Every structure is written in structure tokens, then in C-alpha cells.
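With one protein chain withheld, the remaining protein chains of the complex are depicted in position.
In order of appearance the chains are A, B and C, and numbering begins at 1 in each one.
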Amino acid sequence: MHLDLDQNLVRKARELAKAVTDDVQKFINLRSTDSVERTVTRLYGIDGVDTDGIPLPNVVVHDVKSHDGLKRGITYWIANACVAKSMSPQEIAESVGRKEFSLVEIRPQKESIVAEKIDELTEESIRKLEKIKNERDSMLETLGNPNQPYIYVIVATGNIYEDVIQAKAAVSEGADIIAVIRSTAQSLLDFVPFGVTTEGYGGTYATQANFKIMREALDEMASKVGRYIRLTNYASGLCMPEISAMAALEGLDMLLNDSMYGILFRNINMMRTFVDQYTSRFICAFSHITINTGEDNYIKTSDPIDRAHTVTASQLINEQFALKAGMKPEYMGIGHAFEIDPDVENGLLYEIAHALLTRELFPNATPKYMPPTRYMTGNIFKGYAQNTLYNLVSIMTGQSIHLLGMLTEAIHTPLVQDRYLAISNAKYVFNNAKALGKDIEFKKDGFIQKEASRVLENAISLLEHVKEVGLMASIEESVFGDISRKMDEGKGADGVFVKDEDYYNPIFDKMETMVRGDGL
Amino acid sequence: MHLDLDQNLVRKARELAKAVTDDVQKFINLRSTDSVERTVTRLYGIDGVDTDGIPLPNVVVHDVKSHDGLKRGITYWIANACVAKSMSPQEIAESVGRKEFSLVEIRPQKESIVAEKIDELTEESIRKLEKIKNERDSMLETLGNPNQPYIYVIVATGNIYEDVIQAKAAVSEGADIIAVIRSTAQSLLDFVPFGVTTEGYGGTYATQANFKIMREALDEMASKVGRYIRLTNYASGLCMPEISAMAALEGLDMLLNDSMYGILFRNINMMRTFVDQYTSRFICAFSHITINTGEDNYIKTSDPIDRAHTVTASQLINEQFALKAGMKPEYMGIGHAFEIDPDVENGLLYEIAHALLTRELFPNATPKYMPPTRYMTGNIFKGYAQNTLYNLVSIMTGQSIHLLGMLTEAIHTPLVQDRYLAISNAKYVFNNAKALGKDIEFKKDGFIQKEASRVLENAISLLEHVKEVGLMASIEESVFGDISRKMDEGKGADGVFVKDEDYYNPIFDKMETMVRGDGL
Amino acid sequence: MIPNLDLKNIKPYGDQTNDGVIQLSFTLPIPAGAKAREAARMLVESMGFSDIQIVLTEDIGEDFTFFVIYAKTNKYVDYTSIKTFEVEITKMGIEEINDKISKYLKRQVVIVGATIGSDAHTIGLDSILNMKGYHGDSGLERYKAFKVYNLGSQVPPLELVRKAREYKADVILVSQIVTQREIHIKQLTDLVDILDAEKLRDKVLLIVGGPRITHELAVELGYDAGFGAGTMPSDVAAYITDRILKRSS
Partner (left out) sequence: MIPNLDLKNIKPYGDQTNDGVIQLSFTLPIPAGAKAREAARMLVESMGFSDIQIVLTEDIGEDFTFFVIYAKTNKYVDYTSIKTFEVEITKMGIEEINDKISKYLKRQVVIVGATIGSDAHTIGLDSILNMKGYHGDSGLERYKAFKVYNLGSQVPPLELVRKAREYKADVILVSQIVTQREIHIKQLTDLVDILDAEKLRDKVLLIVGGPRITHELAVELGYDAGFGAGTMPSDVAAYITDRILKRSS
């Protein structure tokens, strides 16, 4: 099955996307954010909350920031305090939480000793991350990778214990990936909630404690079913990099992570998101966490046929940003979706063209294919039929990560039986149409081939324009998802700052070198 | 979409089937049956029941048969009585029903007058049939033929009035064809029940009164929805030709009619079925009634992949028998089905290969494609997914008559909403995948092409064997549907007889000439 | 099982323990619209549901309206008190059965099977009787211990009883697939009546099967046992062996 794409166009599209992101990366390199700094504290072992329930990473970063010390980076202040007080970073943070002292007020210690402390903390942290990553990689190797498309389902009860019950049932039915959906609007919180949670709306809070509980449950199931089970959460919103770090620490396998989703769909400040996504991505690259980009969202608010090229353009941009963060293609879950109105004549042919375009444009990536949602209705039977065709397109076009459609998509977050029905549908279709993609070809210059070319050409025109005006200006022009966001508006803008000359962040420097250097 | 079949093999298969049926036709030509004779009486206008509830066609034929007069054909006896008594055939029949006289005992009238009477009755009857056919044809032309595949649903409540209610709902949802399923085991009755029926098991008795009620209801709906609506029933079992005649009289458009179904699945005597099918088919040919053959049944009792070639062989035999009865290909609804176990790897590829093989072997016919039934279960959701793929294969491979699968197939005859859900599924898939078949090609010598060739080759081997031993002997060997039937066993054997030299059946002679002669 | 589940109050589980969520669908013969929706809501409410979400109200022609509904039931069941009424089977292998029968009965068990009345569905009965069996589980013909007469389909009850007498049957197996308008009840009752009238009922083990048959229904109709959807031949074989040996001892 081939689209017969003009490879010169493909190359051109990629070059344009590179040029577009090169420009943005210059801005990124000059800046850090509150959440980037909080991420550093987490990697140095700071966790927990103060008596007001404020997470200690926030406490510490806020302390330094309010004393105008953050432009130097949080690392120095922590290390300096550790040396001065002979405490661990966590003890330091707890003391700050109890308002015993401010980090900025501690007398600067001898530079070489502080430097040594920093090296020691950094070393320790990186060893820890590597250990976790290696454990995961070897577990994956031992248990074996399931066949693609991986069957990906969500749990979203709001209660981590109910999530566990349902996730286990899903795994025993055949799920390969469990995503714990976050509670509504967590992306807008400028902190990561702490501890186990049993209440959430439309999902369960992403907390490190919840990550741990689910990871254990899935590992238990994995050895039971003899299949590696991946765990997914969201690194989106105001805490992108922190969540990546938490995920790395708890051995998650995937994160929803898009370079522009927060800007467009959460009205988060552009610069904040661009800087945050960079950090969160090299953490993912470092820890072998697959990212899932969010282009499916564009065609929830704009027309999936007319605006198909915006998906393609954004995929290429996401790819370039990921490459800049040292990510290997196999960890790029490039997002796209089956969202065309089921009443469109030949809708299935459009879907095949679009899905295969993603597959062929990113041959070494692991595309993440999303199910019908916006045209799902209360007719659960029709929904089941829509999902059947979605499953068919996925297996035909060789997708990698396959989020299952739920027959009750228009009604509620999935019931335990909805997930069962979805899994059995996917298993049926994947097996029944296994070799179909290999057995068919498209007519030369037929409907499907032409449609794919049309989308690619439009994506190129769009990227040309974006290159000309710049990515940020084009977001103002609402090129993606029909949504306009202004450069300096949006949530979390005050959390972005330009790094001072003495800004020092050795753990991230080291991770960046490692992911980019030896291509680990 | 092409299978790239070896056209020499196709020709060979057809020649073999012709040879096989040529042999059987010789037997057929020498014989008549009770039901063939009853059919004649019906065409001459005899209808109704006697005081014991026995249909007058049976009464009359039984009267002549019990006096050993049937070998001459029923026509002479009726005409002779009409002349002698100056009565119409119906009056004659009623008198016989009241046991007033026996036809055979009436004194032979002057030959030329009887001959004149026969001509008059025959003329009148043929004019009537032609009028009905022409009315249908012109209504079809005025309202227009829907797009293929035609959406075909069944009603099967047992009560003709409930059937009407549900048929109307189905038409307003988009059905093109309504089939009224017959009550269980009607095929074994050696008479056609009379009058309106409101009780039946698994279906509603096929009676002329019921035909009329449904025909009127559908015509009413047809003008309402601006689409011609076809009506279907069964001409199978011990009354094949009679039901064809009744259908012709009431303007039905289609009949389930197979040259071997009764033998195999109803244990009806071979000779009886072969003779009956011939008469019933030239009536259909005369009245532009499309037949639906029953090969779908074979793969309900035998394996749909291993025994796929038995379907093909039987289709070719059915085609030859239909050609012998003067039927044009466009009236041949060659049967086949989507019956492979959904758990079979690449089952969908097999289904595509088989469905397309039927389509390409019979390019001018209107294949009748049957839905999954035997692997349907109480999981109505899964059933809906199976039907979705079935619908997809149908539109991809360009089937003509598409019987809708019901999500509750394993549970009950369709509820009103089951039919709605089936129709909306078919409409969704047909529209959404409209041009798919035209946009794809199969890999040369790939899975699908090879599978189709395999089936065709096996069908040829089978037909070679059948030609060698004869069709009847091979039925004894259970080549079809894994079922064995003996030559002179089976129900209704005593209703077959060899025609005398003075056998006279001008109405059938005339119809035969007309269908074969000017290809009307 | 869910930790700390209250077995005395089992409710459906949708999204949360004991939320009681049930999906319903049905058609009302009234035109679509607010009034139809209210009728559907009232109907469902009268069954003891709350939080009634009518997620689909669809005009399906001719003044029929189809509904899909999610709602929460206020009913529950006491799981600890449930008594099930089912055929008791102690699994036995083919050899074990052959040995036991030859040891204790010292002859073959004679089995006569048929689908009766107007029912032409043979596949179910054949799955139990034919060598080939069902889903890899061999049919009764494969057992040396059994002598099987498969009379096929549409056998009138009278004819079946005649054959059972002729073959000196120990066991009669009847299949009934078509259940529309309770035709199976009628046909099954006919058979029992004839056996009674012929004073044969006590001399045979009388078993019925089919996708809508339950053991409970079978016993109610005067049969020894009933086997439903998905029955395995080996289960039937084990049951027959057990009962025949008990009778003969």
C-alpha cells in the first residue's frame, strides 16, 4: 500500500519545519521557567508539601524567585544551602516550607565545595534515572513488545483505586497501554498535586503517588499476562517538565506531550509552553519515554478534511522540536485522528489517505492514532460501527499506537464494559484484516493518492507562510485548530524568565549532552 | 479491483456446469409433478379452499390424480369440464370441492370446442400475467431503481399485519427490498395455505392474501418515499411452482428459489425439486421476477473456506438451470455469504476474495449477498461490528442484493429497532466507502487473488467429478453442504410422474416459448 | 474481586463500585419528541432507576421511536443467598467413561437423538452427537460406550418415540432451536405426553438442549436435564454416564 508521495516535497516540507523551529529554538535557549526550575528540584529529590499543602518544589522555587534569585537557576541555591546546612535538598526544602530560612539569604559557601555538591547531586540523580530507564528497558525486552498497533485504553474514574481495578480488567482483556486521564483542567494548575487522590472530574489527578500505584498494578498484571504493559499520562499544561520528571522517576512509558497544545487548547502562554516542552522532551528522550503529540485536537475544532494539512504541518513541527530535544524517532508518537463526519461521502477514503500520509511521512516514528470523538453520538451502536472502521484503517495503514474508540464517547468516560467492548472490537478487526494493507495497492493518481498529495502540498504552503511570518505570529493568525493566541498573553506568562549570564543548570546540561551526544 | 481470473478456467467451469445440467434437464423434460399441475389450475384462476380447508388447486389435482388422469395434464380435464358444465374453472373447482362430480367422470366434449376453451383460458391468463408484469416494470421505471447494493431486510413476525407495520418502518428508514419470511417448515407442506394469517413461527405463512396485503402496503410506501420497493418471498419446498405463480399474480419482485436447496436442506425428493424448479423458474423469467439462489446455506453446515468451491460450483449449476428456463442474467440473484468465523486470521481477505469471485464470475447477474449468521452470538455489539465489515465487503466488491445482517441474529427474528440499526449501518458504510472498490487494486498473485483462483480451481475439479458421476449421484455423495440425499427418497416423491404421450400443457408451452423465444 | 465488596448488596458496576449503571434500549410505538422522551423516562423510572440519561431518541419511521438510555438502578442482589439450579456434572475423560460403562453396565448405552417437530436446525444436535464434536471436543459417536442413532431433523415426537422403542433407547436427546411464540414448549410438552402415554417416560433418560434451553426450564417441562448455549459434548457424556450408572445400580 503506497501513496507514491513525491519525495522532493517530503524533503521540502521537513526543511521548512526545521527552519520554523530553528527560529523558535533561539528564543527557547535563552529562557527558563518556574516549572523548569521546579523540575530541577524534583530531580534533586525534593518532594512533598508544606503545611498549607503547597508542593515543596513550588515552595523552594517561589522562595528564590521572590528574592529575585531565580535567574541564576535554582541549582546553585539548593546546593549552597545543602553545603551551608549540611542537609539534603529535601531537608532544605522542608525547612523552607516551615519558613525557617530563605535560600537566598544563606551565606554563599566556598565555590568549589558548592560545585562539588552540585556534581554529587547531579551524578546521583542521573544514576537514579538511568537505573529506572534500564529496568524498564530490560523488562520490556524480557516480556516482549506486543504487536502493533498497540491497544491503548484510558481509565478516568477520578479515583486511582477504581482506575487500578479497571486498568487490570482492561489488561486481562488485551490492552497494551493504559493511560490515566487527568482530572479536568489540571493543565492549568501551576503545581503538581501531591499524594494519592480519590476524587477527580473526568479523570484522576496526575500525582507521583498515583503514578506509583498504577505502575505497580500494571507490572503485576504484566507478569501475569506475560506482556509488557505501558503506562501513560500527560505532560501538558503549566507543569510539562515536572510531570516528565515524575514520569521518569516512576517508570512511565509514554506522555501526552505536544509543543503547541497548551498554547492552543489551554490558552497557556506561548513562550512558557515552548520553553517547557523543550525541557520535558529531553527528559523523555533521556528516559526512553514515548511522547504523544496532540494534532488530533485540531480537527476537533476545525474541519478534518479542509484543515487536514494543519495536522501534517504541526506533525512536522513537533518532529523537529523533538529532534532538537535529542529524541529518537521511535519515541515519537506523532498524533493524528479519525474524525471525519461519518456522513461524508467517501469519508473512509479520506481517512485512509490521511492515516497513511502520517505513516509514510514518519516511517521510523510510532504514530499515535486517535479514534472518532466529535461525531460520536448517543447512538452507541453506530458508534461501535464507526470504531470498527477506525480499527480497520489503523491496521490497514500500519499505525503504531492505537487509542481505542469507546462506543459511549459522547456520553461518559468509559465504563468497564465499554473498554471490554472496545478491546474485543480492535482484536477482532486487527486479526481479521491483518494482511489487508499488504495485499492492496491504490490506483495510481486515484482518490486516495490524490488526497494525500493535496494535503501534503497544502501543508507545504502553510509551512512556507509560517516560515515567513514566524511560528508565533502565525499562531496569532489562528492557523492551527482555528484558534488564535497572542504572543504575550495566556496563562503562566509570568513564570517565564530570561536566564542570567551566571545561570547554571548542570543536570539539564548533562542530560542534553547525553541525549544528543551518544544518541542514548 | 480485479481478481485477474484466468478466463479459460471461467469458460471451462461454465461448460462443465452446462454439461451437468443438460443431463438433468433430460429427466426434467419427461416429467411433471402435482404442484406443477396445481400451478396450472391457479393460472386458470382456481383459488380458495373447500369446506375442509383444503385448497381447491389441491382438490382438483387430487381428484384427477386419484382417477389416474393426471398423466395427461390437468388442463384438458378442466377445459373439458368447463365446456361440459358451462362453468368457469373456479366454479368447476368449487363443485369438485363440494364433491358434486369428478372431472375424470365428465363425458369428453367435442375436441375442437375443448381446444378452443383451452386457448381462451390460456390467452386470458397470459394477458393477465403480462399486464401485472408490465405494471410492475413501469412502476419501477417511474419511481426509479435505487442504487446497488439494494438494502434487503426481512420481516418475520408471523402476523401479516405486524409484518406490514414493520415493513413500512423499514422502508421509511431506507429499505429497498422487503422479504416476508415464511413460517417454519412451510416448505414441507404439499399445499399453499389460504387466506390472511396472523400466526406463524419464525415467519408468516406465504399465502396469496398475505402477498396482496404486503404488496399494497409497499406500493403505498413506494410512492411516499419516491423509490420502488421490491417484495420478496420464497418459492422453495413442495410448492415451488405454485408460489411462483402466486407471486406473478400478485406482482412480487423476487423469490428465493434454488435448484437444489429443497433437496439438501428440506430433504425433498430430488426429482420433485428438479422438475418443480424448472417450472417455477420459467414463470419467474416470464414475470420478471428475480430469483435468489441459496448457496449461502452450504457454508452454514460446512466450512466456509474449505468448502468455498462448493458455493461456486452450485452457483454455476443454478445459473445453467436458470438459463434453461429462459431467464436473463439480470434476474439471477446468485447467492453467496459472509460466513467465515470472525476469529480466523485474515478472514476479511478471504471474504473479499470469495465475494469478488462471485461478482466477477457473474458480471451481468445481480448477486445476492448474505450476512454473517452462524458466527453471530449473543454479543450484539460484536455482531454489529461483524455486520459493519460485511457491509464494507459488499460495497467494495459491488454486490447487487444485500441482505442486511441483524445484530440479534443469534437471538430472535428482528425487532423493529434491529432493522433500523441494520439499515443505518449499511447506509453509513455504503456512503462512507462508496468509491473504495474503484480506488484499490490487489497485489498480483497476492493473498486475495490466489484465494480466488484456488476456489475457482477447486470448483472446476468438483464440477468435473459431478459431470462424471452425474448431479444426482454426487448429491448422494454429499458434495454440497456436507449433506447426502438419496435419489428416490425424500418428501414429495409420490408427487412426481412421467408425462403421457398425450400430456398437454399449453399455457406452460406458451410461456416457455415466450421466455426463450423473443427473450422477453 | 473488588476489595471489600459487600456481597449482600451486589449492584452493577459501571464507572465506580456500586454505581448501579445499566444500559437499556427499546422502541416505543409513539412519535419522536419531548412527549416520547418523557414516556421513556417514566417507563424507566417505574423500574426503579434514577439518574436517567436518555442519550438517543431516534425517529425510526412510522411513529416508532428508538431510545438508548443509561441509568442507575436502585435494585441489588444478595450474592450470598444465590442458589443455582444447574445440571451437576463431574468431568470424566472418554476412556474413563468407556471403562465405567463397560465395567458396570456391561453393554453400550443406546442413545437416540433428534430435533423434533418443525425444527430443522441440526447443527446444534450434530455438534453433540457427531464424531467431529464441538470446538475440538469429540461428540458422543466417538465414545465406544455409546451407540448413537441420530434421527436428524423435523422428527415428529411420535416417530421419535417409536424409534426409541425400536432401538431400546436408554437416552433420548432432543434439540430445540426455534423458540418463537414458544413453539419449543409446545413440542417438548407433546413429546413428554407421548412418552407418558406410552409408559416409556421412566425407562429413558430424557435430555433437551438448545441455545434458549435452561436446566430449570427442562425440569419444569418434565425432562431430566437441559443444556444451553455452548454445551460441550463431553459434559453431556459425563452426565449420561453418571445418571445411567446410578439408575442401573
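The working rule: contacts are C-beta pairs under 8 Å (C-beta built on N, C-alpha and C of every residue); 3 or more make two chains touch, one makes a residue touch a chain.
Model, not experiment: these values are computed from the prediction.
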item	value
Contacts of the hidden chain among displayed chains	A, B, C
Touch with the omitted chain, as defined above, among A:T33, A:S259, A:T413 or A:N432	A:T413
Residue in contact with the excluded chain [from B:L16, B:V60 or B:I380]	B:I380
Residue ranges of chain C at the interface with the undisplayed chain	1-2, 5, 10, 12-14, 17, 21-31, 34-35, 37-39, 42-43, 46-49, 53, 62-64, 73, 75-77, 79, 82-86, 212
Residues in chain B touching the chain absent from view	157, 159, 162, 165, 377-381, 408, 410-417
Residues of chain A (touch criterion as defined above) contacting the omitted chain	158, 165, 168-173, 184-185, 188, 199, 201-202, 265-267, 300-301, 374, 378, 410, 412-413, 415-417, 420
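The rule is short, and it goes like this: only the chains that are shown with their structure count from here on.
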item	value
From chain C, the most remote chain by mean C-alpha position	A
Distance from chain B to chain A - Cα centre to Cα centre, in angstrom	60
Inter-centroid spacing, chain C versus chain B (mean Cα positions, whole Å)	34
Approximate Å spacing (C-alpha centroids) for the pair chain A, chain C	51
For chain A, residues that touch 2 or more chains besides their own	379, 381
For chain C, residues that touch 2 or more chains besides their own	58
